[in-house]
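Removed: one protein chain of the complex. Kept in place: all other protein chains.
We call the chains A and B, going by the order they appear; numbering starts again at 1 in every chain.
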Amino acid sequence: MSLLDIRDLQVAFDTRAGVVQAVNGVNLRVERGETMALVGESGSGKSVTAYAILRLLAKPAGRISGGQVLFQGTDLVQLDERAIRAIRGNRIAMIFQEPLAALNPVLSIGRQITEAIRLHRDASPRAAWEQAVELLDRVQIPSPRQRAQDYPHQLSGGMRQRAMIAIALACEPDLLIADEPTTALDVTTQAQILALLKQLQLSTGMGLLLITHDLGVVAEVADRAAVMYAGRVVEEGGVNALFANPAHPYTQGLLASLQMDRLRAGERLPEIAGTVPSLLDLPEGCAFAPRCGQAHRLCRAESPRLGPAGTAQRVACFFPMAEPVARSLAA
Amino acid sequence: MKAAAISVSPLSGVLSVGGPARRGWAFAQRLLRNRSALIGLVLLAAVLALATAGRWLFPGDPWEMAGAPMLWPGQEADHPLGTDFMGRDLATGLVSGAGVSLLIGLVSTVLAALVGTAVGALGGYYRGWVDAALMRVTEVFQTVPKFVLAVVLVAIFKPSVGTVVLAIGAVSWPPTARLVRSEFLALREREFVLAARTLGMGDARLILTQILPNALPPVVALASLSVATAIQTEASLAFLGLGDPNVMSWGTIIGGGREQVIDAWYICGLPGAAIVLTVLGFNLLGEGLNDVLNPHLRER
Partner (left out) sequence: MRGPRLFGAFIGRRLLRLVPVVLGIAFLNFLILQLAPGDVVDVLAGEAGAATPEYMAALRAQFGLDQPLHGQLLHYLWNVATLDLGFSFRHNTPVLTLILDRLPATLLLMALALLIAVALGIALGTLAAARVHGWLDHLISVVVLVAYAVPSFWLGLMAVVLFSAQWGWFPSGGMVDISAGHAGLARVLDVAWHAVLPACTLATFYLAVYAKLTRTAMLELHGADFIRTARAKGASEWRVTVVHALRNALLPVLTMLGYQMASLLSGAVLVESVFSWPGLGRLAFESILARDFNLLLGILFLSSILVTVINTVIDLFYGLLDPRVSVEGRPA
């Protein structure tokens, strides 16, 4: 049984302009001890998917309109408020993108960690504080005992993110969801945080769901990756296979736009023509069809579902690419 | 060099093309669509009607002892709102009070707005020691309890419509000054100011024709709220006996009816209700103006 099994998840937002289908049928699996990267550009629905797992969507506008989120067999979508709270921060933990904004400015770091502990475990304030110091040490923050008394604004960006990780690890979760954990950090710190996450995962054996738009990060730490476009997963598989043989035209385009070392002088940068469709008004059929170089009449009529393509790779396309094609995908 | 019809004003968020008349009309439409502003305007129209049409419906001197004392509202057709302990007609008094409140409220606010804008503009534009000095003065006026200062001023300079207006103006200018100052501090860094300076525009012209029109929208919203406060202050002064002795204001009526409040509470009740409605009107209008003119400050 998978650690996390998302089946055909649908998330809708009620806005003044209409209903926005932010997530339109996502299928995803994360196993123990595995790092799964959820990749996509802004607006693809990757963060929304992550929030939906722990039911953190902004009420009342956001709601899970369909599908299941099976965590070790239990459907999280069906749980009541108390049950989901027992899981949050306890069995499934989450860290966020902007650590300064994500930490309460008027409480000390130590306080915020002990809160996470005491919400789910029977621990005296003293014992919890000791644990907090230990956790800060584990995330490689120097002088953890002093740092525990500091406030978020007194720490650097990298240390704040480590503190967030410490909070997340407080109750030894089975699954850690990281929503763009390194986007707000500088490149050196990024590498350190990623290394830390990987190391923690190896030592605890927890599953790690990493949300990112950065393919470099994916290559660095992920075992498997799922590519999202306009609210759906369009391709999924092992990172190596995915990078070597992308089957979906969108994935191809993404990877092609990274290969700038193959450019000759005077050549245009490779790009995917067109723009992401409005989620208020998704086209019939495949959402990528308007921008796809090889779109067929079938693609515009029906929406492809995830199906196998090669070993352990799945793609949602009627005409998956067998080999890498030319760089530019102008329509 | 006359500017083209397209303006750089924040008001241009309402409509960016067209002459001043068209923009004004579009603005009025947006204002009327705002619920707070609409209710506010209705209330104010009622008060204005009371002050003007009321004069015609209830002519006469409010100080005149027109009827039997302590008549309840509806007791006698001649005095639909009753009379006070001296037999003065309450309806006539309310009409007089409406005129006084509106007059004093508006004039003192305009005065405070002028002073406040001048102080804020100079401090915000020139900065440095000018700003520091003006800010200290503003701080002093904000530390001194406003009403106590107004009382002192009116008491010492003998109560009259003039001293009341001046006193209220003298205590009400700091918030406007602060607002205009922060607007100027922000606006003076903008590119259109730099552009005007490159054209060789002098300071005075820059301040008056370029920056000030852009700084005014929040001032207008604040002004409406200030009128509400001014009317409250005027009523409070009149209640304490510091109003112009020749003029009957709502506060005067309440102050006069104080002794009989237990038996004839309507003498205090009616003018007080009138104050509440008028203040409410200006408050709602001010909120509506704020919504329309400063949408980015709007709360959820």
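Quick note on the criterion: contacts are C-beta pairs under 8 Å (C-beta built on N, C-alpha and C of every residue); 3 or more make two chains touch, one makes a residue touch a chain.
Quick caveat: nothing in here was measured; it's all calculated off a predicted structure.
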Which displayed chains the unshown chain touches: A, B
Of A:Val48, A:Ile87, A:Ile193 or A:Cys299, the one touching the omitted chain in the full complex: A:Ile87
Residue in contact with the excluded chain [from A:Phe96, A:Tyr229, A:Tyr250 or A:Phe288]: A:Phe96
Touching residues (missing chain, whole complex) on chain A: 54, 56, 58, 85-90, 93-94, 96, 98, 101-108, 115-116, 119-120, 151, 153, 164, 167
In chain B, positions touching the absent partner: 136-137, 139-140, 142-149, 151-153, 155-158, 228, 232, 235-236, 239-242, 254, 258, 261-262, 265, 268-269, 272, 275-277, 279-280, 283-284, 299-300
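Heads up, the rule we're going with is that only the chains that are shown with their structure count from here on.
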Between chain B and chain A, distance of the C-alpha-averaged centres to the nearest whole Å: 55
